[in-house]
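Here it is, the structure in full.
In this view, the complex is presented without one of its protein chains, the others remaining in place.
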Amino acid sequence: MLASVNTLSIVFGTIFAPLAAFLIAILFLMRSPRLAQAIVLAGAALSVTGSIALLLRGPVEPLRFLWFASGDIQLRFGFLLDGTSLMFGVAVTVITLCVMVYSLGYMSHDPAKSRYFALLGFFAWSMLSFVYAVDLLQAFIFWELIGLSSFFLIGFWYEKPSAANAARKAFLMTRIGDVGLFIGILLILQYFGDFDIPGLLNADSGLVSAVAPATLTAILLLIFVGIVGKSAQFPLHTWLPDAMEGPTPVSALLHSATMVAAGVFLMARLHPLFMADETARTVVICVAAFTALLAATMAMVDRDIKKVLAYSSISQLGFMLMALAAGSLFAGVFHLITHAFFKALLFLCSGLYIHHLATNDLEEIGRRGGRRMRFTTVGLVIGGGALAGIPPLSGFFSKEEIFAQLGHDGFTLFTGAAFAAAFLTAYYTFRMVFLVVRPAGGDCGDLNDAQPATDGGHGGRAEPWSMVTPVVFLTFAAAFAGFYGTDIAAGLGLSPAHHTLASALPAVGVVLFGVAIAWLDFGRSNARRRGFIAAVPALQTLFVNQWFVDAFYRAVVVRSTGALATLMHWTEAKVLDSGFDRLALTILEWGKRATRVQSGWVQFYGGCAVLLFGTLALCLYLDVGIGGG
Amino acid sequence: MPLLSAIMACPLIALGIVLCVPATAVRLIRWTCALSALAAGVLSLHLWHSYDTVAGGMQFVERISWVPSAGISYHLGVDGFSTILVMLNSIVFFTGVLTMWDLEHRVKGFFAFMLMFVIGVYGVFLSLDLFFFYFFYEIAVVPMYPLVLIWGSGNKEYAAMKLTLFLLAGSALLFPGLLAIYHAAGLNSFDMTLLAAHPFDPEFQVFVYPFIFLGFGVLAGMFPVHGWSPTGHVAAPSAVSMLHAGVLMKLGAFGILSVGIRILPAGAVYWAPVFAVLASIGIVYGAFVAMRQTDFKFVIGFSSVSHMGIVVLGLNLAVLGQAGVDALNGAVFQMFAHGVMTALFFSIVGFIYDRSHSKTIADFGGLGSQMPRAVSVFIVAGLCGAGLPGLASFWAEMLVSLAALKTYPMMGVAIIGGLVLTAVYILRVFIQAFFGPPNPRWQGLRQVDLAGWVIVPRALLIGVLVILGFMPRLILDMINGTTIALVENLARLEDLNLLGKF
Partner (left out) sequence: MTLQTYLLLGLILFSLGLYCVLSRRNLIGVLIGVELMMNAASLNFMAFNRYSVNDPATGQVVVLIIIGLAAAEVAIFLSIILNLYRNRRAIDVEELRELRG
């Protein structure tokens, strides 16, 4: 029976179920949180079923509908169901459902639950529409709507000025990136005439053959600007740490697994185009490598667990972009999927700590007995291991692919950078783990204490079932997803690079080295608990202050925009406005002066009359023509 | 009765009734206006539905000779553009009446002037006779003075005077131009279709076009003659601001299109580069100045200057050849989208002002907790202004940006950058007024948030924005048909070898 349901209906169901849930919740259920939660969860469950069904059916021809025509431009919307979108779609829906279930517990005390779940439904719809989009403009539209959901979710607790400002910052920075993307897309339209993605990618008749190389580079670089904004790469990365102001499940969903991954996904989509252009690839790989290192350095000194994970996301996204730019679609997508799982897992674990122990600070979590929250800590360790790339967890396999690809095409400099970043990744990850698991002087908190923190601590069970179930599920996913590498590759129509044990050794060595240093610094019983970088105070300051990028933006960008605005405001008020006002007042003045002729003095009037008639008479006498002559 | 005259008759009959009933019959007056607006709306919808996009051209034409010796006739007709704009006027008229439902002060006078205004606007959009075009244009402009003066707030005397003088100065520039056209054609007719077909001497066109363009440009809020607009917006009562920014400014753009571009195409082509630059400056300038405003309505006022800049830019790019179709489509689409959006803005700001008696952004803070629905409406409108996909303005801005990138790439980049600027000033308003800890001064506002049927006008406007955001075809097909015909006409000018001569 199920086989007879046609693909289009499944796609519609998958994508629009969350939208329907959102609309019902936002319009009718704002005062009935339980119903709202139920509806949105039902929508998400439908999506999960649908996306899995689509995956099982395998890739099909794209489905298209005409949307509008302007002049001779025809824009379509539709669905592109190929390996990439099908697999990522499943990842998105599954993680969304996990996060929603988790939120049942996490947000149970929040008065605005309905709005929260409705917004998650809106996000799910936008994200899925983006993933399955067949038309670049359609993808752009939903790219923006994802950004919008992010804005509302980061600023969910909008009564906190810091959250509101973080939401604004996220929106503006991604908007700046979007400008580049938009221009790139419009250029594609101008030179190619169509937005259809399969059409663009066609080796014979696609974009590559239609435009000059310089134009192609320009277009790709502009698109990359958008990716930089959305995936929080340098220099548009500073919004992501601030986005941690949002509820932790939001951070898990949007700011690690799905939304920020949209940039990487877009690049994966347009991979053949990037492969055709050396300049673009080089730029991407440079930026990505630099970001990976940069973010890792910032992660290793931060004490806020969510910020560490945020920097980690930035860094890992850099890895993915490096892989894609180096030439391996498989490596990039593989890491994208494994990262989605283990990063979401890590965030959800951090959420459990925050929710129960009422603190974001790593040291505090340790001291208040975080390690006694079993499921959470196991999840943290597994997820951390996956992140660091310890075999046989999923992260190891996907990282291995990346290193293999980098080694391949002679990108040696970048391989070195990747290894350095991997070392740092392992280091900061296990710093985090050790700070939680082996707190200084043992833990001294009673698990049932509660004080308010960023997300608000609440009393009650340390690990309610609603929050633990997703964590357990994701723990398994993070552990075993790596074994599906061949399947993923097959889904993409590629084959994974062959590895021997020997080729994997350098990476494993680097990772274990990182873990060892972390143990030395934080894990041993008499550890100094100060990172090794503290030995170089200049670097320590640099890292702790996020390389002063934010400070620079505040000092330069914000101030100059403000200055321009003030200048134009001054022009408006003092020049244009008062210019016209003064003109009007001058005319008024002239009028007043002219009225002095009306002196009220009758003899003056008489004299004027006489003069006038006299002149007239003279003209008549002298035969000067006054009308007809 | 022919459809177009019927549409004009709705507010006209209502005006007659309103003038004849005693000033105390407030309920009767309100309901008369609302019903006439509804009737006009239904008729406009019917017009939109029955306009034949395939056939194109002027349809539903009616003609009665008025002053034969001077060539003046009562000549109405619609093409793709006018149909859309008539719909816009009906929407804003209806929602405007509903927004002012609670008015108690001199109700009869207010609605009488408002009806006069609406008649004028319909007349301009429907007229195919240049004399009546100008006649209705003036009928639309003049009631603004008493509307702002008597029912306005703040510095209303100054604003009313400034607004009226500016607009009349524009008309003064315009009038000699119109007469010059009439005389130069030598056809002894004010018929716009005949004048459009008449080939004027290129020298003449180049000389007269600036008069026409600047005359209408004042009304369209073009930089640098936009000064009346923000001041006028701020002082006017809500419905008047809605009509003013939503519809009145479109009269100016429509005038540039119908009189300037259609009748004096060579002049338009010659002057387009200059005016395109001015329009682009206006877009960026409006956004920057909006960043520094302390009053809600001023922010919206300058945002209108910025958005109308997009319209005027589109109109100018439309004649420059390479991307004319997209530019013109974008310009007309923006006329509609911006009209609805700005009506929504003023409607909701008026609502907030009614409840709190403050328009100063700094007075608020955390209003989101106290009036969540009203704030959500404002946020939707703001996001539309920022060009968010999924809302109507996105398509307009996309089309005009596309055209700009093809014609003057740097200008295109500047405009798209303007999107970020818009986001900056809109978010600034959100953060300062709606987010953050609630201001205890507004505790009581929770009870008076949007509820009940007061939601209707705002919901209607949001609905239009969202529907158009996802289904632009609804009006784009109609606009596209007329645009293509017009641009083809202009292409014939290639022979005259005037493009880019400036």
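Chains here go by letter, A and B, matching the order in which they are written, and residues are numbered from 1 within each.
Operating definition for what follows: a contact is a pair of C-beta atoms (placed from the backbone, for glycine too) under 8 Å apart; a residue touches a chain by one contact, two chains touch by 3 or more.
If you're wondering where the values come from, they're calculated on a predicted model, not measured in any experiment.
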Among the chains present, which touch the one that was left out?
A
Which of A:L27, A:A535, A:V597 or A:L622 touches the missing chain? It is A:V597
Residues belonging to chain A that touch the chain removed from view
594-603, 606-607, 610
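Keep in mind that, in the parts below, only the chains that are shown with their structure count from here on.
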Provide the C-alpha centroid distance between chain A and chain B, rounded to the nearest whole angstrom.
36
Chain B to chain A touching residues, read off their complex
162, 165-166, 224, 227, 231, 285, 288-289, 291-293, 325-326, 329, 366, 368-369, 383, 388-390, 394-395, 398-399, 401-402, 405-406, 412-413, 416-417, 419-420, 423-424, 427, 430-431, 434-438, 472-473, 476-477, 480, 483-484
Within the complex, which stretch of chain A touches chain B?
67-73, 140-142, 144-145, 148, 155, 158-161, 163-165, 167-168, 171-172, 175-176, 179, 182-183, 186-187, 189-190, 561-562, 564-569, 571-572, 576-577, 580-581, 584
